[in-house]
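Missing here is one protein chain; the remaining ones are kept as they sit in the complex.
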Amino acid sequence: MVMVWALSGLELKAQPPVPSSAPTAPSALKVLHLTFQAAETGFDPAKVSDYYSAVVISGIFDPLLTYDYLARPAHLIPNVSEALPTISADGKTYTLKIKQGIVFGQDPAFAGRARPLRAQDYLYSIKRFVDPKNRSPYAFLFLGKIVGLDALVSKAQKTGQFDYDAAVEGLQAPDPFTLSIKLTETDFNFSHVLAFPLVGAVAREVIERYGADSSAHPVGTGPYRLRQYLRSSKISLEKNPLFRTLRWEALPSTDIPDEAIRKSMQGKLLPAIDRIEISIMDEAQSRWLAFLRAETDMEYQLEELAPKFLTPTGELKSPFREQGIQLDRSVDPEISYLFFNTAETIGNQPNPIGGFTLPKIALRRAIAMAYDVQDQIAVIRKGQSVRAFYPIPPGVAGHQSQYRSSLSYNPALANALLDHFGYRRGADGYRSHPDGSALILEYASTPVERDRQFDELMKRSMDRIGLRLSIRKQRFSELLKLSSQCRLMMKQAAWIADYPDGDNFMQLLYGPHTGQSNAACYRSASFDRLYEQSRRLPDGAQRDLLYLQMTRQMEADTAWLLTDSRYRNVLLQPYVVGFKKHPVLTNEWIHMDIDRTRMKKAPAS
Amino acid sequence: MTMPAKIPLLTVRHLSIDFTLDAQQTHRAVEGLSFSLGVNRTLALVGESGSGKSVTALAIMGLLESSTCRISPDSSICYRGQELLKCSATQRQWLRGEEMTMIFQEPMNALNPVFTIEFQLMEVIKKHARLKRLANTPQSSSPSFDSNDSLHQKALALLSEVGLDQPERRLRAYPHQLSGGQQQRVMIAMAIASEPRLLIADEPTTALDVSVQKQILQLLAQLRERRQMSMLFISHDLNVVRELADEVMVMRQGRRVEHASVEALFSAPQAPYTQALLSCRPSVDHRPWRLPVVEDFLEGRTPSKPCTDRPLQSQRQGEPLLVVSHLSKSYDVSDGWFRRHSFQALKPTSFELARGKTLGVVGESGSGKTTLALTLMRLLAASSGSITLEGQQLMGLNARAAQRFRPRMQMVFQNPFASLNPRHTTGQILMEPLQLQNGPMNAAARARVAIELLDKVGLASTAFFKYPHEFSGGQRQRIAIARCLSLRPDILICDEAVSALDLSVQAQLLNLLQDLQDEWGMSYIFISHDLAVVKYMSDEVMVMHEGAVVEKAATDQLFAHPVHPYTHQLLDAMPQGNRQAIRHGAEQSLLGDR
Amino acid sequence: MLSYVLRRILQFIPTVIGIMLLVFFLFNWVGGDPAYLLAGKISNPEQIENIRRQLGVDQPYYVQWGIFVRQVFTGDMGVSWATGEKVSYLVWSRLGPSLTILVPMLVLSTGIALGLGLLVAYFRGLATDRWIMVACTVGQSISILVYIIVLQYVFSYELAWFPVQGWAQEGGLLLIPFCILPVMVGVVVSLAPDTRLYRAFFMDEIQRDYVRTARAKGLTEWRVMGVHVMRNVFIPVLTHVMIQLPGLLAGSFLIERFFSIPGIGREVLLAVERSDFPVIKAVTLYVAVATILVNLLTDILYRWIDPRVQLK
Partner (left out) sequence: MRQSERVAVFAVLAPQGLWSLAWSRLCRDTLGLIALGVVVMYLAVVLAAAAGWIAKDWSHEAGVNYAPPNGWIFSASPSEDRLPVARESIQVTPVAGVVDPLAPVIETLRESRLALAQEPQRLATLPLGADKWGRDVALKTLKGTQTSFIVGLLAAFLSVLLGSLLGAYAGYFGGIVDDVLNWIYSTFTAIPYLLLVLAIAAVLNQKGISTVILILGLTGWTGVFRLMRAEYMKHRNREYVLAAESIGASHARRMFYHILPNVSHVLLVQLSLNVVSFMKSEVILSFLGFGVGVDTVSWGSMLNEAQTELLLGKWWQLASATLAMALLVTAFSVFTDALRDALDPKLK
């Protein structure tokens, strides 16, 4: 089903700026209370990388494109553009037209005037991602991809000043409402970048006015604006009074839950909820207790407490069901995997599990076969994940739900394999290299309680096949550094979709991405060749076949053991309506409402 | 108002007090003590440490800790016909500070350091005023009587009465801003504020210098006359008591030894112990070869009439062993930003000491006596001057060379409880100097020497294995002397070596020191605040005051013809046991401490 | 007085230099490299280099030291690497919530502990004394972590007396429901050791001669204990309270974290997780300087509370 966005923009021009205080009495306000389990870092789209900041940003800023709220797999639709981009036949030029009459939210930077959204604002926003001063973690979305942009970046690195006024061949605005982007290479997936929640339009006046403090002054064209902000503690959003008119509209569906959502939401002016109150609560115990006491309306980070409210089959337990609490359960577009460093050396030391000789592959294969993924799912995840076999998770273009990996749990076979290749057990029960030298696997993780569980599982699994394991504990930042230098031997990793396309996952194993995202430092000529072919293809059966071969090649070389993809269990209070977890969008509350009639008592505000 | 003089104010009968040491063991501190105290009489309780005199006083006041002390049930303390031991805690508390008051040995500790004199004094005055009002209601409840102003005036009057000048200023002062004598005067003011019938003074002058001691005694005598109080005066010093008391009760190990009027006791002491106490203290008039000791009397060996006096030897004969010239010690004291001033603890001092002779050093606290000793020992670095031992200049020697001269001069410290390492056995203590100085000697040989030394200082060889805490003060001081002897020093410095000891023990030690000097021919530098002891021990005496030597002369000459006014003052302040002297000096004490 | 304060402040300079050296050594020299964390999920060496240049961590150490010294002396500790917020503002804004919890906690626990200490000292040797001390010993043997977990569970969830966690931005009376439980946890945790300590202070003072004098003056036992002894006990209590004050500021992180109080302790943990060195450095320095100033304040308070102390 397709959702149709309605807009009557011409009215807005005449509208005077609305005073910031909402006309409705506070008690009549619809307020949604949520929690984050970790602190945000700020709300400047070009400066953040963390999930929680992005959630807030996606409520305030508008990207050019977005995804349909109900459609699965995720389906691109226009947002502030009039239609999906026109893509040239060579897949190198993208042209879009922006709807007219959209204005930015109020800010002193606009000196009391309505500030219309123009194509230039998007060009400016894109340039901000590559400005070295901003150190944007998402610079890779544009770097090396847009004609003429990299030259400007290197100039900025020399002069220390990014020239935003310089013309860039690849970023053009032929008229104030038309946008033309020229890519250096064929890329049929670039639309996803334009739908990326952080690639929303910022106003240059605002950014220049607040300078270094831009993180605390987000001003966008989106449905919400920042009302109150207590860093890393409380974030309060309220309806943007200057937001364009937008109605909830979707076609009838055969899917029963979807139809229920459609019934309750159809035709409503968006956003329907007046305020979003976000508290940051670090500890699961606090979040769970707060939800039970209806201090929060929605809770989606309770993985470790899932057995508290879920039956083993994944349904809500009856006491909660009777209270009317709702559960939305879906699989995240995410994979967890155990990677093996396949490089010959680590630093200047030989890597005991690296290289592509048979004994080395056999060693990695044995480790992969001995690691007990079932226990990871049952004990660590508390049943809240599904086994992952394919590098592309559900909900992402290119996913193969029927695929079964050739790496399966079989410690007996793993033992036999090791015996076969001469990894003999010593007196203490631990194996050594075929040449008799000591064999110690080094597994890296961060010093948090969660990782300790993985450590324990890893240790149990390796003990089962007689491999000695040492665990390297390091802070997350340190591990990131080591991993990008190929100096980690084994580590658990996870990747969540930046955009719902298989390429976002397959690039993790591409040889030239070693030192960037390819933590296994996996360099396979055949894989790389297949990947390069896939890059030139749009989503489709042809590309899926390449992905399949790449996956099997990775398994044959045993660079990764895919483990699982987590369920996302979202608990909602009875009065929250219209929620459906979206694989990519994080701002479902734009499309939701609060049904006061179902409210037993007012939640504590 | 006053009771007939015949009915005693206080009667104590069969008082026995036990201290609980632990669940099983008790120690009897006072055993069947009985006495009575008449109105406007002064009774002195005299005894050495552990005689139970302070415990008796505390029992009368009701200040014993009930958790550790038990007064046996057949005891009785009767105050004005009221049995105190049967009174409730509240009744006792009402009596305290109102009817009976007490002053203590250490005025510095006895006053609360964080409150002003006014606060502490007013507490008593207010309580007294309140009780008086309660007693007199409703006839004379004149509100003006205990208005704050009149109470304040009363406090001022009290301070004036105890001889403190500038009473306004003193009221605002904190205890630490007053001298020891002034503090004790404040204590006395508090004790008399409620016009008590009984004042208990527990060693009120022991911690004070001689001259201050005299003033305080005069003040007490005078107040007693004026206020018509009865007084229970506790002291270890018979001579102090002689000047003040009507009756004296001598105590020993919790029992009464003798109870008599002061005249009778001093003229004809009955108990051998009393006789011993009276005669074992060196007198300024005689210099017997040996001092009589308590054991002699107790065992009935009345010492043969003090034989001839020890002859006084002139310092001047022979080559001097030690020559000290212009020795001084000063400390830098920083005050304010970067300014410093230097404080001279010892002003340039010169003297000579011949072999086998004794140089006495007297002075009050703070006179620089101990600084002199420590500087001589090079335990403190001298600021200037020289020390020459048998022609060898000791100042400026390097550490190694100086170490060789260490054994030649040794020192006996004042406090026998502090000068022996409590974690070492006597054996370890005595053998250590041998080990440090005579390397080749083996352990067995050292032990042999140590036991010989123990024998020399009059201790049994079983002492070898014991720790210092198992000995009495006198025995410890013997061990300290033995430790010095083990190095066979030429010079022994005794810094108040006998001052902390009971009289009887003091005599024994003085005898020991004399014997050792006779036998080994050592020279002594004998430092003390006690003129009598110095006179007994010394051939020549130096008087020190505020870091400087004010007078130096042969002993007899100094005592007979003091030249310096300060020496005069010191000699005058010596307790002579003359009641007339006290009354005579009463007027002076009003002008008291300045 | 003024010259005393000035001279004391001058004497602090070596300590401050020591702290600066230590902080610099730890974070600039041996601390990790933050560039990789900030670079995000997909990074390349140029980006890493760019970040390092932006942060100034590619400079030689002496240059970094120079910058650090300038930062300390201007009081401008730069901006947070993670959020771009001014560090001085960040610390300042977290101080309020921390103090809102700490001050009532400190006042309550000191007050109650003093009262209990007085009580048990009064009943010394009796059963009351013995049982309170045993209870305190047992109470202090349980980890603060267990206290927080269990008290939060019981009072917020089972009994539903207080909100589980949270903070009212508006401040004022709205904060009270959020404060009660954290303050209570803090008091429960510090009460037992404080009571034990204060009892010891009381027992020390009770043995002194002036107590005997006060009794000899016929004062009631309560006046002896409550006025004469208490006033003297204030002196070590003051030291104890003041000495733990700055440490508490950063040390109450467990409480702040479990109750989501936007205070300094929680911020430090956050900064450590993010390797946000400017924040850690600034908090360390600020708290260190606060410690020093509190020491000075303690000494000045001493003069007021203990007449024997003279400021020279």
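Think of it as A, B and C in the order they're written, each chain with its own count starting at 1.
Note that in this section a residue touches a chain if its C-beta (ideal position, glycine included) is under 8 Å from a C-beta of that chain, and two chains touch if they have at least 3 such contacts.
Model, not experiment: these values are computed from the prediction.
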{"item": "Visible contact partners (per top-of-document touch definition) of the missing chain", "value": "A, B, C"}
{"item": "Touch with the omitted chain, as defined above, among A:405, A:492 or A:534", "value": "A:405"}
{"item": "Sole residue of A:290, A:417, A:467 or A:585 that reaches the chain not shown, by the stated touch rule", "value": "A:417"}
{"item": "Candidate in contact with the missing chain, chosen from C:18, C:45, C:66 or C:96", "value": "C:18"}
{"item": "Residue of B:255, B:406 or B:564 touching the missing chain in the full complex", "value": "B:406"}
{"item": "Touch criterion as defined above, residue of A:47, A:365, A:431 or A:591 at the omitted chain", "value": "A:365"}
{"item": "Absent-chain contact - pick from B:394, B:480, B:558 or B:574", "value": "B:480"}
{"item": "Hidden partner chain, residues of chain A it touches", "value": "284-285, 288, 304-305, 307-308, 311-312, 358, 361-362, 365, 374-375, 378-379, 382-383, 387, 400, 402-406, 408-413, 416-417, 420, 446-449, 452-453, 455-456, 459-460, 471, 473-475, 526, 548-549, 551-553, 555-556"}
{"item": "Chain C, residues in touch with the chain not shown (by the definition above)", "value": "14-15, 18-19, 21-23, 26-27, 30-32, 134, 137-138, 140-146, 149-150, 153, 246-247, 249-251, 253-254, 265, 268-269, 272, 280, 283-284, 287-289, 291-292"}
{"item": "Interface residues of chain B (partner: the chain not displayed)", "value": "22-23, 374, 377, 379, 403, 406-407, 409-411, 413-415, 418-425, 427-428, 431-433, 436-437, 443-448, 450-452, 461, 464-467, 469-470, 480, 483, 487"}
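Just so it is clear, only the chains that are shown with their structure count from here on.
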{"item": "Chain-level touch network, classified as line, ring, star, complete or other", "value": "line"}
{"item": "Pair joined by more contacting C-beta pairs (B-C or A-C)", "value": "A-C"}
{"item": "Inter-chain centre distance, chain A versus chain B - centres from mean C-alpha coordinates, in Å", "value": "86"}
{"item": "Whole-Å separation of chain centres (CA-atom averages), chain B against chain C", "value": "49"}
{"item": "Distance from chain C to chain A - Cα centre to Cα centre, in angstrom", "value": "39"}
{"item": "Chain C contact footprint on chain B (complex, rising order)", "value": "61, 63, 67, 93-98, 101-102, 104, 106, 109-116, 123-124, 127, 174, 176, 187, 190, 334-337"}
{"item": "Residues of chain C touching chain A in the complex", "value": "32-45, 47-48, 50-51, 53-54, 79, 82-86, 90, 93, 97, 149, 152-153, 156-157, 160, 163-167, 169, 257-262, 266-267, 270, 272-275"}
{"item": "Chain C contact footprint on chain A (complex, rising order)", "value": "39, 41-42, 44, 47, 49, 132-133, 135-140, 157, 212-216, 228, 230-234, 236, 279-283, 285-286, 289-290, 292-293, 295, 475-478, 480-481, 484, 495, 498, 513, 515-517, 604"}
